[in-house]
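Attaching a single structure in structure tokens format; questions to follow.
Removed from the display is one protein chain of the complex; every other protein chain stays in position.
When the chains are written out, they are named A and B in that same order, and each has its own residue count from 1.
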Amino acid sequence: MKKAQLTIGVTGLNAVDNPGSGIPVIRALKEAKSFDVRIIGFSYGTLEPGIYMHSIIDKSYQLPYPSVGIDTLLKRIEYIHSIENLDVIIPNFDAELYSFIKISPKLKALGIHTFLPTIEQFEKRQKVNLNDFGKKYNIPVPMSKVIFTLSESHEAMRDFDWPVLIKGKYYDAGIAYNFDQIGLYFNKISAKWGLPIIIQEFVHGTEFNVAGLGDGKGNTIAAVPMRKQYITDKGKAWGGISITDEALLELTREFVAKTQWRGSFELELMKNKNREFSLLEINPRIPAWIYLAVGVGQNIPEALVNLALGKNIEPYKSYLAGKMFVRYSWDMIVDLKEFERISTLGEL
Amino acid sequence: MKLKSDVAVSDSGFVFLPTTGESFSVNPIGSEVLQLLKEGKSIQEISNQILDKFDTEPLIIDKDLSDFMEILNHYSLLE
Partner (left out) sequence: MEKQKYERPLIKKLESGMPNKFGTRTGYQPTTHIENVPVKDLIKKYDSPLFVISEKQIRNNVRKAKQAFETRYPKVQFAWSYKTNYLDAVCRTFHQEGSWAEVVSGFEFSKALNNGVNGSKIIFNGPGKSDKDLKMAIENNALIHIDHLEEFYSIRQITEKLNKKAKVAIRVNMDTGIYPMWDRFGFNYENGQAWDVLNKIIRTDSMELVGLHTHIGTFMLAASAYSAAAYKLADLAVSIRKKYNHEIKYIDMGGGFSSKNTLKGAYLPGQDVNPSIDEFAEAITSALINSNFEKGHLPILILETGRALIDDTSYLLGTVLSNKRLSDGRRSTILDAGVNILFTSFWYDHKITPAQPFTQYTEDTVLYGPLCMNIDVVRNNVNLPLLNKGEHVVIHNVGAYNMTQWMQFITLRPRIVMIDEKEQVSLLRERETLSNFLEMESVPEHLKTFDL
């Protein structure tokens, strides 16, 4: 039987030192066994490296920033769709997920499929709601408190031991060992990401990550755990290794079953001295290290596309442990003409 | 008030300054003004030429051109 030919739009083409997952997602889709793809790259900036990677991206278009509003985003996608006839879109930026979830029914009406968490799932896993999330689903999470003013930190710190993590609503975090440092991070992070600020228990131990996919009915379609081996100064994995840990996988399956998680996700977990796991963060999207999962036998982007198209798919049962990913950077030579085209026409 | 000789203006309104590596975008009328400046036309000549072609008034052109020249200067695009 001839393989289906799909046109898939992918965002997150920023394969930089704090990378988006677009490029590894595209590599995974190119290697899919169940379909062939044409890739349409969606970019926000004009220097996202993916725009210039013509060997894996057939055509790139600029999207309006999410802050402009969903009506404008939808109009732009309608325009692109009229030329490219998209089958599926995979958004990979945190900042754009809310907008894509909101417009997904309208995209579907246009014939464009997505496979994203529900708004409720998206909101519940927000950092400020993590405590309630843990309580509701009986999943261990580090204790956290939300503060709106620096003066509240004194009251809040009665329940914590030093050090603590100071986290922004969406991004950014720092470890504080005293009130001065809390003040430092509070001001720095709130200036950038607004209020509130989250004080979180600092869990000592080893960090693990799980990339996975839920079918929205409580089944775990794929799950690959990884331990970071090399971390950049931005806290991003630059090397990691696939591992086996039944407790970790069990916790992941429990997370998917209890939340009925729909779509891909990344769990960040900490294992303490007593070998207990706690869930630090839930990212409602494909992580940038997803190609490791593909390399060890679970093509999560491919499975996600098939779920988006409404196909029944068998869960992945196994993967190879002890495989590593080692990231590297690569300089492309780009003609100014190309930069000119994406800058002035918004297409390349 | 002359445009730097190495400033390159493309048809799509893309301007590149090779000495610094900076790039700019211009709207069609801006592109036209840059072209005329490159040809060594004076502000008065440019103003007249635009008046011939576009529906506007001398006072508005003078004001907009002086603002445009100010920003060209700000971006170090003038000799």
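Methods note: a residue touches a chain if its C-beta (ideal position, glycine included) is under 8 Å from a C-beta of that chain, and two chains touch if they have at least 3 such contacts.
Note that this is a predicted model, so its numbers are computed, not measured.
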| field | Among A:G9, A:G41 or A:P66, the residue in touch with the chain that has been omitted | value | A:P66
| Going by the touch rule given at the top, which residues of chain B touch the chain that is not shown? | 15, 22-30, 32-34, 50, 53-56, 60, 64-65, 67-68, 70-72, 74-75, 77
| field | Interface with the undisplayed chain - residues on chain A | value | 14, 16, 43-48, 64-72, 75, 93, 95, 98-99, 102, 148, 170, 194, 196, 339, 343
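The working rule: only the chains that are shown with their structure count from here on.
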| remark: dist(centroid_CA(chain A), centroid_CA(chain B)) in Å evaluates to 45
| message | List the residues on chain A that touch chain B in their complex, please. | response | 336, 339-341, 343-345
| note | So, in the complex, the side of chain B touching chain A is made of residues 10, 12-14, 16, 23, 25
